[in-house]
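Removed from the display is one protein chain of the complex; every other protein chain stays in position.
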Amino acid sequence: MARKQSTNKKIIVTILAWAIGLAMFFPIFWTAVAAFKTESDAYTLPQNWLSTPWTLENFGIVQDRSNYGLYIRNTIIIALLSTLLGLAFAIPAAWSMAFAPVQKPSIAWSGKRWLATIFGTAFIVGLVLYAMNWDLTNHAVIGFVALVIVTLPVTLWVFSRNTTDALLWMLSTKMMPPAGALIPIYLIFNRNGLVFKDWGWVDLTEWNLIDSFWGMVPLMMLLNLPIIIWMLYTYFKEIPGEILEASRMDGASVWNELTKVLMPMAVPGIVSTCLLNLILAWNEAFWTLNLTNKYAAPLSFMISEYSSPEGQFWAKLSAASLMAIVPILIVGWFSQRQLVRGLTFGAVK
Amino acid sequence: MATSHSQSLGKWALAPSLAVLAGWAFVPLAIAIYFSFLRYNLQNDNTGWMGLSNFYYFFSDPYFLKDLINTILLVFFTLVISVVGGVFLALLLDQPFWGRGIVRILMISPFFIMPTVSSLVWKNLIMHPVFGLFAAIQKFFGAEQPLDWFASVPLLSVIIIVSWQWLPYATLILLTALQSLDEEQKDASEMDGAGAIAYFRYIVLPHLSRPITVVILIETIFLLNIFAEIKVTSAGGFAGNLTYLVFSQLNDANDIGEAAAGGLIAVVLANLVSYFLVRIVGKNLEA
Partner (left out) sequence: MKKMMTGALGAFALALLSGTALADDVTLTIATVNNGDMITMQKMTDDFTKANPGIKLNWVTLEENDLRQKVTKDITTKGGQYDVLTIGMYETPIWGAKGWLNELTALDDPKDFLPADVGGLSANGKLYAAPFYGESSYIMYRTDLMEKAGLKMPDAPTWDFVRDAAKKMTDRAAGINGICLRGKAGWGENMAFLTAMSNSFGARWFDEKWHPQFDQPEWKDTLNFYLDMMKESGPQGASGNGFSENLALFQSGKCGMWIDATVAAKFVSDPKASQVADKVGYALAPDKGLGKRSNWLWAWALAIPAGTKKNDAAQKFIGWATSKHYEDLIAKQDGVAQIPPGTRISLYANPEYAKLPFAKMTLDSMNSADPTKPTVKPVPYTGVQFASIPEFADAATKVGELFSAALAGQTKPEDALKQAQDYTTQVMTKAGYIK
C-alpha cells in the first residue's frame, strides 16, 4: 500500500518536474529550432514549424555578417585572461586571509592620526594642483586629485582593519552600481583621458583603453575579484591549518608550503572558481555594451547588434544566439554544483 | 597559530588585492562626485560649477520618479517570483523521480544565458504580438488581438525575462541548501507522521531561512543594476530603471554632470542594500 502510494507520488512528481523543466528550457529549445530555419519559416507560426526544411545557411550568414570568429575569440580572451589575472591577485590574498589572518591591526586609529591624514592629503592635493596650474578642467588632474584624496586615507584605513572587516569591505565593492562608475571609467579609458594622452614629453594618444583588451581585461578582473577572493577563501579555510603547520615544522619555506602543500589540495576549489568567473565574464553585458565596439567586443555585444537590423532577422538572431550561448551553457552544466558556493559568497555550501 | 613572520607576509600578500580594489571602488566615485557639481555637457563648451543643480534636475526629471518606482517594482516582483518559485522548485527537485539530473540541467540552464540573448529571444520569438509564440497560443484559443507584451505591459515583460534568468539561481541555491538537510531529520519527521505542511513549516522553512536571505540580498544587488534587458529590448522609455536613466543621460543628452549625479543616487541606493547584505554575510562568516 505504502509502496504503491509512493510510486504514485513518484509518477506525479516526475510529470510535474519534467513539465516545469521543459517549460523553463523551452525558449532555448525554440531558439535552437529557429536557428535552423529559413527566415520566412521562422516567422511562420505554428503549423509548419517542425515540418519545414532545415537549413544551415544562417550560421554562414552570421559569420559573414558579424564575423562570429572575432567575437568569440574576444570573449575567450577576456574571460580567460581576466580569470588568470584575478587568480594572480586572489590566491595570495585568500591564502593570507585563511592562514595568516590579522586579528589585531598594527596601525591603530586615533584622533591624531585622522588629523594628520586629512592635513597630509590636503597638502599633497594642493601640491599637485599647484604643479598643474590649478587647471581643474584637465582630466588628468582630476584623476590625480581623486586618487590622492580618496585612496590615501582609504588605503590607510583599510590596512588598519582586521581580516574579517577587510573581507567584508572587498565584498561591498561588488555592490557598487556600474551606473555610478561608467562616466569616470569612460573618461579614464579615453585616449585623451587619465592614462593615454599627450603628456607633452611623450605622446600616448595612439593608445587607447576603450575597446581594447588593455582596458577590458583588468576591468573584468576587478569586477569579479571580490567573488574570486571570497570563493577561494571559503575553500582554503576548509584545508586544516595543521597540515601547513606540520610542513612548516619540517622546515619547508613559505614558497614550498604554498606550492607543494597548499596548491594540490586547493586545485578543486581553484578550478570551480575559474569556472564561475568564466561564466560571469562571458555573460557580462553592462561594460561590454558601453566600452567596446569591435577590437575587444565580446559576444554579448555582437548579439546586441541584432536588436534592430533590416527586415526579417529571427533566424539569423537565433543562429547568432545559439553560437553565443552553447559553449558557456555546457560549462555551466558541468559546474553547477560547484557554483553555489561562489554565487552565495560562501554562505551556502 | 600564525607566526609573526607569516603575518607580515600575509599582509603583503593581501595588499595588491586591497590596493586595486580600493582604486576601483574609490577613484571613479571621487571623479563622479566631482563631475556631479559641474555643468558639463559634452556637446557644449560652457563648463563650470553648478552647485547642486545637477541633483535638482535629476530629481525633477519627469522620468526620475517613474524609473525609481520601476526599479523597485522590478526588484520586488522578480524577488517574489524567484524566491516563491525557487522554494517550490527546490522542494520538487528534492523528491526522488525519474530523470532528476536531466530536469535539473534543464531548469538551471536559463541562468547561463547571456542577458542580451535572453532579452532578444524573448522579445522577438516569444513575445512578438504578430509572429511570436505567445501570440500564436492566444490565437489558438481564439483571441483576435493577441497581447502586445512590450507595448501593453512593458514592465511585466521585463520582469518575466529577468525572472526567467534568476529563478534558476534561486532554485539551485535553495536546492543545495535543502539537500544538506539531514536525511535522518527527514526520516524522523516522516516516522512521526508529521503532516507535510507541518514538516514544511517547522523544519524546512527554518532551515531555508538563511539561504533565502542570501538569495534575496544577492539578487537585489544584481537586479538593481539590470541594464541589458532594458536596453536591447528598447523598453527604456516605459520600463526604464535608474541604471538606464543614467545611461540615457550620458548617451542621449551627453550630460556628464547630471549623469554623474544620477549615478551617485544609484550608489546611495545600492549601499543601503549592501549594508544589510554585508552584515548578514558577515554573521555567517563567524557562525
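A and B are the chain letters, set down in written order, and residue numbers restart from 1 in every chain.
Please note the rule applied: contacts are C-beta pairs under 8 Å (C-beta built on N, C-alpha and C of every residue); 3 or more make two chains touch, one makes a residue touch a chain.
Just so you know, these numbers come straight off a predicted model, no measurement behind them.
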item	value
Selected residue (touches chain absent from view) among B:Phe55, B:Phe77, B:Phe97 or B:Phe150	B:Phe150
Residue of A:Leu187, A:Met231 or A:Leu262 in touch with the missing chain, whole complex considered	A:Leu187
Positions on chain B where the hidden chain makes contact	16, 19-20, 23-24, 27, 41-46, 57, 60-63, 128-130, 144-146, 148, 150-152, 154, 234, 236-238, 248, 251-255
For chain A, the residues touching the chain missing from this view	40, 43, 65, 147, 151, 186-188, 190-196, 202, 204-211, 214-215, 218, 221-222, 293-294, 304-305, 307-313
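Just so it is clear, only the chains that are shown with their structure count from here on.
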item	value
Separation of chain A from chain B, taking each centre as the mean of its C-alpha atoms, in whole Å	15
List of chain A residues in touch with chain B within their complex	9-10, 13-14, 16-18, 20-22, 24-25, 27-28, 30-31, 34, 42-46, 89-90, 92-93, 95-97, 99-102, 137, 142-143, 145-147, 149-151, 154-155, 158-159, 164, 166-168, 170-188, 222, 225-226, 229, 241, 245, 254, 279, 282-283, 285-286, 289-290, 299-301, 303-304, 306-308, 314, 317-318, 321, 324-325, 328-329, 331-333, 336-337, 339-340, 343-349
Residues of chain B touching chain A in the complex	1-2, 6-7, 9-11, 13-32, 34-35, 47, 89, 92-93, 95-100, 102-118, 120-122, 124-126, 131-133, 135-136, 140, 164, 167-169, 172-173, 176-177, 180, 210-211, 214-215, 218, 221, 224-225, 227-228, 231-234, 242-243, 246-247, 250, 256, 259-260, 262-264, 266-267, 269-271, 273-274, 277-278, 280-282, 284-286
